[in-house]
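Just one protein chain is left out here, and the rest sit where they should.
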Amino acid sequence: MIALRTAIEVLALVAFGYFAVLNTIYFVFTGLAWRAVRHYRLARSYSAVEEAFASPLTPPVSVLLPAFNEEAGIVESVRSLLGLRYPEFEVIVVNDGSFDGTLTRLAEAFDLVPARKAIRASLATARVRATYASRRHPELWVIDKENGGKADALNCGINTSRYPYFCAVDADAILEEDALLRVAKPILDDPGLVAATGGIVRIANGCRVEHGRVTNVRLPQSKLAVLQVVEYFRAFLVGRVGWSGVRSLLIISGAFGLFRRNLVEAAGGYAQGTVGEDVELVLRLHRYLRDRGEEYRIEFVPDPVAWTEAPEDFATLSRQRRRWQRGLGEALWRHRRVAFNPRYGLLGTLAVPYFLLFELAGPVIELVGYPAVVASAALGTLSPVFFVAFFVTAILVGIFLSISALLLEEFSFRRYGDDGDAVRMVAAAIGENLGYRQLVTVWRVLGLVDVARRRRGWGAQRRRGLGYAPVGGTSKGR
Amino acid sequence: MSVAMATNGTPLVLVADDDPDILALVGFRLERAGYEVLPARDGEEALSLALERQPDLAIIDVMMPKLDGYEVTQRLRSNQATSGMPVILLTARVQEADITRGFEAGADDYIKKPFSPQELRARVQAILGRR
Partner (left out) sequence: MSLDAVVWAALALTAAGSLCAYALALRRLYLVRSDLRHRAGEERLRTVAVALAEGDLPQADEPAEEDLELVAELLARYSRHLTGEARSNIARFFERHGLVEREIMHLDDRAAWRRARAAFLLGDVCSLRALEPLLRALQDPSREVRSAAARSVGRLGSGDAVEPLVLALVERRVPRAVGGQALLTLGADALQPLRPLAVHPEAEVRAAAAELVGLLGEPGDAGLLISRLRDSSAEVRAKAARALGRLGAEEAAMELRAALGDRIGFVRANAAVALGLVGDRASASALLEVARSDEFDPAQAAARALARLYPQMLWSAARDRTSGPHLAEAADLTAAAR
């Protein structure tokens, strides 16, 4: 009995400690993000992006679009990519063994003809069945291959690309016209130094999309989607900007990232067998470059936007969050050597430990710790009044952080012009902390459970996956 | 092919660009020179206005939303009613590939951005004067 009591007390203490440290980190990051995003916004007035568009010195890019059963939106997506403002680029669509009308829709819309294509043998991928060129758009290629998963499709795209840089884009993402130009800006400024850049992902539900462009930015109708909009502000505007600032950006969204091709090839391409291939690749690039002692930068650019669709029902959302957590877990496990390793600088001593403790293990601590706090109060170790006060404060902290992220958005990019939307976002910032985040925590714990289970059945899983049942859809980017 | 005139006898020029500043600058310059200007904000609007109003000349920006300048030019060329319409492309990029593409699409001339309004007027006058 006493052991149980002590256990509960210890857990409660851990929970308090976790809470204090985590929120301090959030506050620090919010501060960092303010500085960085304000500066970025000011810098826009002298960023000369237009001139980069007209310049022959802007490096060419291969845009890769892995697609699995995307017949609904693939034509719009490709059209939007073909219309990007960028001087020289090609679009390579990799049809990852879709069994719906993806290929037929593409063939019709872009006047595809079979055309042989030379493909590098540098990264191993599933078999390529056929390649198509477009009569109307000489810069468009469609590769039809057997299903192998998103990483496999991307590697195939890399093998096919002509240019020194590639931009991986999700099939359901809609890029802004200038997105490629802006995400390439760090590379323009320091071509030898910048290895990869990532842009921000925003939620398109509720926005009007015409001809492959978002023409009117509005909040979605679905309450669940609005909650995600606010959540993304915190995750992207605050989180990624902060990490990018301390040279430890861990995550470049699979929905929109620009990479130097020969680096990724040398590092081995995208990894198979994980749903977190985007996180895993960035981690691997960090390691590859640091192991070689090369100076490099991987940056997050808060401006160029990829619009994606957010799940509007609980089932899809929970699957997505479980998958994200699983991906994070798999990626961190593969690169566990980096954790607490001073050889990897701030990445090893700060970023990876943070992700391990607060993003990976965090949900477990929350799920176990907070009930322990409740139990403590019930047992009398903790004064119930104190407990209530603490509970209220915890929620207020969350609300404050969410609202400050909103404020940051308001003072920087200000995409949501409608006032009604602004009010809804404030309401969502409050509501986010009253159940939504807790729900997400539960899903994330389930995601961790998935990782643990899968790892034990690793060998068996892999054999079943290769070439038999479809390994899975292109995971919607994080 | 006869030159379709605007109702009051002055030549009609279609100007298509998604940048309102360019529309203002080009429009002003041409109106000052005595032409009537028909503005369009994107490729689709440009095409429909061209087919509807039959301007004597079309000045089209290459990079426009919905339909880019090359596509608009191609469609104008392939449509019997507008196949003879002179087209000047406005473009920020003058690499060889872009110029070839423009001429292959059927453009008669191109003007590089940044441009000189005087030069633009001279070119317009040259093309319309020939008719």
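Chains here go by letter, A and B, matching the order in which they are written, and residues are numbered from 1 within each.
What we mean here is this: a contact is a pair of C-beta atoms (placed from the backbone, for glycine too) under 8 Å apart; a residue touches a chain by one contact, two chains touch by 3 or more.
Here the structure is a predicted model, which means the values were calculated and not measured.
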### Query
Which shown chains does the chain we cannot see touch?
A, B
#### Entry: Residue of B:41, B:77 or B:113 touching the missing chain in the full complex
B:113
### Contact partner of the left-out chain, one of A:21, A:368, A:389 or A:452
A:389
### Message
Just checking the interface: what residues of subunit B touch the absent partner chain?
### Response
19, 21-22, 24-25, 28-29, 32, 113-119
## Note on the structure
Per the touch rule stated above, subunit A touches the missing chain via residues 16, 39, 42-43, 45-46, 48, 50-52, 55-58, 113-120, 133-135, 138, 162, 188-191, 383, 385-386, 389-390, 392-393, 396-397, 399-400, 403-404, 406-407, 410-411, 414, 419, 422, 426
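To be clear about the criterion, only the chains that are shown with their structure count from here on.
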### Query
Rounded to the nearest whole Å, what is the centre-to-centre distance of subunit A and subunit B, using the mean of the C-alpha atoms as each centre?
43
### Query
Which of the residues in subunit B come into contact with subunit A in the complex?
63, 65-66, 68, 92-93, 95, 113
### Query
How about subunit A: which of its residues touch subunit B in the complex?
50, 53-54, 56, 83, 85, 87, 177, 210-211, 213
